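The next block holds one structure in the form of structure tokens; read it before the comments.
Complex shown without one protein chain; remaining protein chains in place.
In order of appearance the chains are A and B, and numbering begins at 1 in each one.
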Amino acid sequence: MTDLGIQAKADDLKPEQAPVKDRNQWWDVWDQFRSHKGAMAGLIFLTFITLFCAFGPMVWDVDPGKLDIRNKDVRPIYVAIWDVDAKTSWARPMGTDHLGRDIMANIMQGGRISLAVGWTAMVLAILIGTLVGVLSGYFKRLDWGLMRFTDLVLSLPILPLLLVMMLLFRDPLRAAFGPETGIFMLIVAGIGITSWMQTARIVRGDVMALKEREFVLAARSIGTPPRRMITRHILPNVLSPIMVSATLGLATAIITESALSFLGLGFPSDFPTWGKILFDSVDRMTAFPERVLWPGLAISLTVLAVNYIGDGLRDALDPRIRGL
Amino acid sequence: MNLKTALMGAVATVALGQMAYADAHEGDRGRDGEVKVIYWQAPSILNPFLSGGTKDIEAASLMIEPLARYDSSGALTPWLVEEVPTVANGGVSEDLTSITWKITSGILWSDGTPFTSADVKFTYEYCTDPESGCAQLTKFEGVTSVETPDDLTVVVNFDGPTPFPYGPFVGGESPILQAAQFADCMGAKAPECTDENFGPIGTGPFVVTDFRTNDVIQLVANENYREAGKPAFASMTFKGGGDATAAGRSVMETGEFDYAWNLQLAPDVIASMEAGGMGTPVAGFGPLMERIMLNQTNPDPSLSDEERSVIRPHPFLGDPAVYKAMSMAIDRPLLVEVGYGQAGKVTCNWIPAPEAVNSDTFTCDTQDIAGANAMLDAAGYMDTDGDGVREANGVPMQILYQTSTNAVRQDFQALIKEWWSEIGIEAELRNIDASVFFGGDPGSPDTFQKFYADVEMYANTFNGTDPQAYLGNGLCDNAPSPATQWQGENISRFCSEEYDALYAQLTTTADADERAAISRQLNDIMVEEGGMIPLVHRGRLSAHATSLGGVDLNVWDSELWNAADWYRTGDNR
Partner (left out) sequence: MLNYTIRRLVLSIPTLLFIALVIFLLLELAPGDPMGQMPLTIPDDVKQRMREALGLGEPWYTRFYLWLYQFFVVEPQYWIDGAFGTNFADGAQRIISFQSRSPVFDTIAQRLPQTLWVVGMSYVVGVAIALPIGIISAYKQYSVFDQAGTFVSMIGFSVPPFFSGVLLIVIFSVNLGWLPSIYDTTHVVVDWETLKFQFQQMIMPVMVLALQTTAQVSRYMRASMLDNLGQDYVRTARAKGMTESVVIMRHVLRNSMIPVVTVIALGIPSIFGGAIITEQIFKVNGLGQLLILALQGNDIPMVMTITFLLAVMIVMLNLVADILYGVLDPRIRYD
């Protein structure tokens, strides 16, 4: 009933869509998505911030780690509007920090790492969570074992867990991939494997309820194998809690990374990330509000953008709404 | 009371009277109401023998006191005794093997019973019990027995000539416990005595009414305190927890607290807080010194774990040209400005204080990148492949630079990495959680003892004013290694016969001037031969409310050593 495949076939039969021959369901999804203003704004912002971080350093080729102690504490350029005497410079449009590092370059460099960590850790957590949740909700035999495993991971204190991971894997990874990639993999894995449990439990709960619905019963009665049942009937129906988990997970991953740096388990100190820039600036918040403003805005707007994209996708993928 | 103390008392009263006239803070005990102290590290226990943590020792110093302690200038001051025993006044035996303390008569414990030499002897037995795991055992090193000829006399006997006999019962780390209270808490039973450990009966100005571990202590004035009219405060709230920023803010910006301990904050942050106008920062300098330790062994990860911290020498760090160039490239005044402000000074010495042992051999307050480059060029370290990093015998001069996680240290890492890159030495930075870095877990590769890095940065200090034990950290056989289960204080694995010989001489010298001279020489050897690169002489920075008078910051002993003298000033009473 809510199955995408069936809906797609139904769409093909609609007369007004008949002339466009190669039009598949993804065009419909895109059309629906485009009509969602928030989602489009989110997509545009996300593209912008991604390009800004990915290609910004090529245009703005200031070394984010370069210290310039004479030009420390430069205010962002807009301060000059109301305070002519403020220390501003067009060469440092967003200002510099207390060691004279360029904030714009740091936001770009930090964004690369934060976005990469956020996305990878979130995708990892969602994949594990969905897999565990669906398996455990759908197959009764696996349920007990998988859910007790979830309980176990939920109970583990994260700090010693990460310390043990560092202890066991840091040096081998550093030797194999170099210090940057090695620590990146560790952090992503650390955040990913400690944040999938909520998704797993939510998905499992929904799957258990879905499994008893009539359409699943119907599909099963015509002999649909479990694999097809899950991918075509169950998964599309648990998409919206997964979307919410994903949005919240992205924010959590970016912030957790900063908390880890704070505890000495994150990236080395010469690797800026949004969370870390924000954390380091909190002490000087009153004197230099821009230093918390830039990374704070970057994190919040990214999360907001992903949230709206998630909303838009959810609507677009829901055949009951699509085409209305 | 004999004539002398009576006279001293009279003098003290006159002096106090004059001060009182100036400050108007004489009066009855408890006249000034409540005082609130915040330590951002919360005390977990009030028995300094079971915890060596500074926060615990300082909190306990409000209750329990030693026989003598260091004052804010670092001089020994009699506290519960009539005078500090010396050879000159006959208190220390001619052969330096025993010291006799004369307890001031009339001192009472806060429960009203008299303070006697038996309590002192009990404290010695309590700490040296083999099962107690006493944190202050070093204070009693070399003590063979403690005798009590009468109620007010304590004789401490050492196993050999001890030129500096002021270890036991001196300073905040070695206070006196009440024998009656702790009698059932000896040895293995020590940790079971929760009530005793949380509320030791003492001779100090305050008495615990409520102790919540790692949270808050509530205290009231000790009715049996030996000085009339003190403490001025009837009660004290001692809050713990949070972070240094919040503690500083609560004293200097919101005025909720009166005294904040050890504000390790960037100088511009302190300055902006001070602008709040409710409090004042105060700084004092002990021997605490931030340094970069230079690894004398080869930390190459391809060597086995056993060998990494044993095999000598390091591929290039042992060359004077290298470590001197690395030192010259550092702009120490800038480090001070960025990291510590008024709580830091440039130093080129391992032992920057007390003044008598501070060597003046080296100067290092100007950065000289060109000179450092020239020195490396002259020594034959050239950048042969043009990647900006010099090579030493074909090995690129890349070093791993580790330290504990702490905002100021990370700033230092960034700055020093930059300067070293200007002289062709590339540093990879690593910061490690302090509890792992300073924890001695033999299973972890990240402890500062194992030193699986080329250089590492941290601060170290010593208690009191005598550096002998601290200088022992440079002895060859004090190096941590697998054979010693990674125990030992010679972190850089420094080894010099000359140093060891000179140290042996120090242990048998009694004359203070001569001891200072030898200490300075030892300091010079350590720095000259590349055991470490001294960076900053760090002070202690605390803040007190403008309405709190009598604060005299003491870095040689507990910061709260004179809490009895604190009072409320001016209109805020």
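Going forward, a contact is a pair of C-beta atoms (placed from the backbone, for glycine too) under 8 Å apart; a residue touches a chain by one contact, two chains touch by 3 or more.
Because the structure is predicted, anything quoted here is derived from the model rather than measured.
The residue touching the chain not shown here, chosen from B:Thr366, B:Gln398 or B:Gln487, is B:Gln487. In the complete assembly, the contact with the undisplayed chain comes from B:Asn214, out of B:Thr86, B:Asn214 or B:Gln398. Screening B:Ala221, B:Cys364 or B:Val436 against the full complex identifies B:Val436 as the residue touching the chain left out. Mapped onto chain A, the footprint of the missing chain covers residues 1, 38, 144, 147-148, 150-152, 154-157, 159-161, 163-164, 166-167, 197-198, 201-202, 205-206, 208-209, 212-213, 237, 240-241, 243-244, 247-248, 251, 254-255, 258-259, 262, 275, 278-279, 282, 285-286, 292, 296, 299-300, 302-304, 307-308, 311, 314, 318, 320-321. In the full complex, chain B contacts the hidden chain through residues 38, 42, 44-45, 47, 50-54, 131-135, 137-138, 188, 190-192, 194, 197-198, 210, 212-216, 218, 237, 239-243, 245-246, 249-250, 253-254, 256-257, 276, 433-441, 443-447, 449, 458, 460-463, 470, 480, 485-489.
Following the convention adopted for this analysis, only the chains that are shown with their structure count from here on.
If each chain is reduced to the centroid of its CA atoms, chain A and chain B end up 46 Å from each other. Chain B contributes residues 245, 265-266, 268-269, 272, 301, 334, 338, 404-405, 407, 410-411, 413-415, 417-418, 428-434, 436, 443-446 to its touches with chain A in the complex. Chain A contributes residues 65-67, 69, 73, 98-99, 163, 166-167, 171, 175, 179, 262-265, 268-270, 280, 282-284, 286-287 to its touches with chain B in the complex.
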